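Working notes, beginning with the structure itself.
Here the complex is missing one protein chain, while the rest keep their positions.
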Amino acid sequence: MSDRMLTMAQALREAMSIAMDERPEVFILGEDIGIYGGAFGVTGDLYHRYGKERVRDTPISELGIVGAAVGAALSGMRPIVEIQFSDFTAQAMDQIVNQAAKIHFMVGGGLNVPLVLRAASGSGTGAAAQHSQSLEGWFANVPGLKVVIPSSPYEAKGLLLSAIDDPNPVIFMEHKLLYKIPGREEVPEGGYRIPLGVSRVLREGKDLTVVATGIMVFKAIAAAQELEKEGVALTVIDPRTISPLDMDPVYESVEKTGRLMVVQEAPEHGGFLNEVIAKVATGPSLGSLIAPVVRLAGMNIPIPYAPQLEKAAVPQVPDIVKAARNVVANWR
Amino acid sequence: MSDRMLTMAQALREAMSIAMDERPEVFILGEDIGIYGGAFGVTGDLYHRYGKERVRDTPISELGIVGAAVGAALSGMRPIVEIQFSDFTAQAMDQIVNQAAKIHFMVGGGLNVPLVLRAASGSGTGAAAQHSQSLEGWFANVPGLKVVIPSSPYEAKGLLLSAIDDPNPVIFMEHKLLYKIPGREEVPEGGYRIPLGVSRVLREGKDLTVVATGIMVFKAIAAAQELEKEGVALTVIDPRTISPLDMDPVYESVEKTGRLMVVQEAPEHGGFLNEVIAKVATGPSLGSLIAPVVRLAGMNIPIPYAPQLEKAAVPQVPDIVKAARNVVANWR
Amino acid sequence: MMTSALITGHPLGSKANARYALLTMSRIRKFEEAVEDLFGRGMVHGTMHLSIGQEASPTGVCMALNITDQITSTHRGHGHCIAKGADLTRMVAELLGKEIGYGGGRGGSMHIADVETGNLGANGIVAGGIPIAVGAALASQMMNKGTVAVSFFGDGAMNEGAFHEAANLAAIWKLPVILACENNKYGMSSSIELAFAIDHLSERGLAYGIPGVTLDGNDVSAVYEATEVAVKRARAGEGPTLLEFVTYRWKGHSRSDKNLYRTKEEIDEWKKKDPILYFEHVVREKALLTDAEIAEIHKLATDQVIAAVNEAMKAAPADPAGLLDAVFKKVSA
Partner (left out) sequence: MMTSALITGHPLGSKANARYALLTMSRIRKFEEAVEDLFGRGMVHGTMHLSIGQEASPTGVCMALNITDQITSTHRGHGHCIAKGADLTRMVAELLGKEIGYGGGRGGSMHIADVETGNLGANGIVAGGIPIAVGAALASQMMNKGTVAVSFFGDGAMNEGAFHEAANLAAIWKLPVILACENNKYGMSSSIELAFAIDHLSERGLAYGIPGVTLDGNDVSAVYEATEVAVKRARAGEGPTLLEFVTYRWKGHSRSDKNLYRTKEEIDEWKKKDPILYFEHVVREKALLTDAEIAEIHKLATDQVIAAVNEAMKAAPADPAGLLDAVFKKVSA
């Protein structure tokens, strides 16, 4: 294995390090990101390399931290806030939604908020309902925020660098199970950027278009590999950013496959990927559909604790395999 | 005009009064709901009738208030929290989402949170981006919350009484422009209930099924009345509660009309009514569709201040008329 | 341009200073009266929070600041804006929903900001600006700017979690920020007696290890002096100060207020403590300004406000066409 097969935690750290080297105004703040190295080890040794000012440990005050980041961003700095679990964005919603997202618009363009909010998201660690949510849908419905969901170390690094460059507030949702999984592709050294708002087609297959985000991309690819053996060929598309959302590759693919499946971990009811369904239902590729859309999503329950319950709560690879196999078999 | 043609503010007040008469454990808390009578006059004279304990003015502490309501609800009371503007639920998200919504599930069913959170929602008063949002989508994607959006005084009263009866947390989103518009139907005296989770078909027409919530129901009916003159007949369905969401009348109607339009004030991108589109795209009436679904929603911008801008930001009656006319004309 | 050159220094420090202090307070008063009138005539959309009676605190604070120092303001923010040096025409234009308004008609009264004078914006969210000011102070510290940030907020804001978290961050990091509470005794209808169980709101400084001072918020000199001490402390790297300016709003909270929660007597009592009349009295006593000069200053303020209203009225209304493009700042290549 190449030594550039990084984990997502490493890739994110590298991105932050490059950004801090490039620009003195970039700094990180959050709980336990210093000596501790971050609850999930993402900031790691950055504290030792950049010092306690630029890798700034904070008290447990999410609203205050995000607010301070907004104020710093308005005043020449480029803060990266780490929220230990995305569930704690609940504490900071006012500063995220009522302040950061709206200031540029409300004041007529004279101010802007170059702020990145990184948050550990999703289930799978047995941390139960208050530490396992997938809340990207909240932010996607708030105009003024960009929302990124990296699905691999390679994406994570390039997207985070673009997020830091962006003059607007960016919510960066990192699935915590992805932190330690080494990626499938090498992570280039140096500061490459992946633009926000460009979907990626990860594999192409003629039978079914799968749109998935975050860890579900990982699972969808695993499912695709399994189905390949059966002769079922999946296209897997990772939007990478859900705001803005690049639909063109989805339309193009649906025109070829005639079938669409969306897969998200967030609860199904009112979840973000409905946007993809709505866009297809109102968009150019509608006429190409030969099968009803398939929606795979988290159950409409809080994430439970026990492993057997937690697994049941969100789509797993076999669920994707089964749903994909069925739709391809039943609609020809 | 009958003296039972109440405004929504009056209907809501009547519901709270009936509930307080019925049950000593019902009380209201919130900012300026006492002597002031509520920012939108909803609590009105209740302070004088029920006293300062049961109509409890609070400091400006949304998180604390909602948290106190959660604790009181766990301990035998049935609090109704008034949040002055739904935008300030941002301050209280932790208690709403991480506590109220999840406690019953997390603790294995031994506790429950009979709490109603009423919030003034929506645009149209020139209060700008921080006082005009339609945030129902946030709550709909949180399992454990019920979400009600009354569209008229009659609905408001019956739904609020059911919400107060409910042993679970209920978010009650009141569009502030509806507070003062007298309804189209009489509001019965006494304590009638409208069950949560039952959609209402407000009018039936053969050409197009319109699903709308809150003030958009009001606007959709106005549009339907206008289109009637042109011979275009709309079915207008008000889900009344978006969690739970009763889709059966929608499916039935789409089977007859073959056309579906959803109308919401919330920003289009990632908005809740995508759920209706997704359910139709995956549900029993899909085969009956003869036209692409039409989505009318708020622009993907913060709500602007100036009246000409604010009006442009959300669907208005002429927009509905035009979109409905087009889809019926273009798809036969 | 309707701004006057900013003057820094004690309101009684010189004739020019006295003139400036009085002019600023008068400009605020006349501005509020003018927009109240426009509102009453149905020309202003939305709601309106007037600061008549509270003109001394923005004026005294801003006279202790440089133009590069920053402020965050509130829903009751016209005074802060004007005292920090904003242009009256662009302010009125904003309320009238005009393209040349500070927010291009997109923000209205509650969201006026002015980059040139270091005003990071009014805020429709109670306490919303406090963490933001703390962040501005953090930027100042990290970038060695030597600037101070002042957050204006009301008594009611002190019961928000945002105040608490922000005050603590400011304290532990010794940030150059001033927490400027305009205690006008009510948060909407909620009196400080009902909302607090302490005698002076400035006692809350104790919870964070920062100095807290309560003073007469209607005495512009007292406001200036307390602020000057706090500014020195901030610039010296000694950290934040909590200032409590005791004052009163003459008008209702907003237009929908029926004033049921307070008495006419109380309002009248406070009108006797008019910060403008009081300052006139002081400058007369000190022979800094004559009656004629005082009259001339008020006349100037009135003229400026009238000119601003006239100019703003003539301006083109904001155009919905630009809305979608206004959400994000363009990513520069």
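Lettered A, B and C in written order, each chain numbered from 1.
Just so it is clear, a contact is a pair of C-beta atoms (placed from the backbone, for glycine too) under 8 Å apart; a residue touches a chain by one contact, two chains touch by 3 or more.
All figures in this text were calculated on a predicted structure; none of them were measured in a lab.
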item: Neighbouring displayed chains - absent chain, whole complex; value: A, B, C
item: Option touching the unshown chain, where C:H164, C:R233 or C:K251 are the choices; value: C:H164
item: Sole residue of A:M5, A:A127 or A:I181 that reaches the chain not shown, by the stated touch rule; value: A:A127
item: From B:E31, B:E136 or B:D166, residue that would touch the chain that is not displayed; value: B:D166
item: Candidates A:M8, A:V26 or A:A39 - the one touching the absent chain; value: A:A39
item: Sites on subunit B contacted by the missing partner chain, in the whole complex; value: 25, 27, 53, 58-59, 61, 63-77, 79, 94-95, 98-99, 103-112, 143-144, 146, 165-168
item: Touching residues on subunit C - with respect to the absent chain; value: 159-165, 168, 171-172, 194-198, 203-204, 206-210, 239
item: Those residues of subunit A which, in the complete complex, touch the missing chain; value: 31-32, 34-37, 39, 57-64, 87-88, 91, 125-131, 299-302, 304-310, 312-313
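In this section, only the chains that are shown with their structure count from here on.
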item: Distance-maximising chain from subunit A - centres being C-alpha averages; value: C
item: Whole-Å gap between the CA centroids of subunit A and subunit C; value: 40
item: Inter-centroid spacing, subunit C versus subunit B (mean Cα positions, whole Å); value: 37
item: Two or more partner chains touched - positions in subunit B; value: 87-88, 91, 128-130, 299-302, 304-305
item: In subunit C, residues with contacts to at least two other chains; value: 103, 106-107, 111, 123-125, 128, 161-162, 326-327
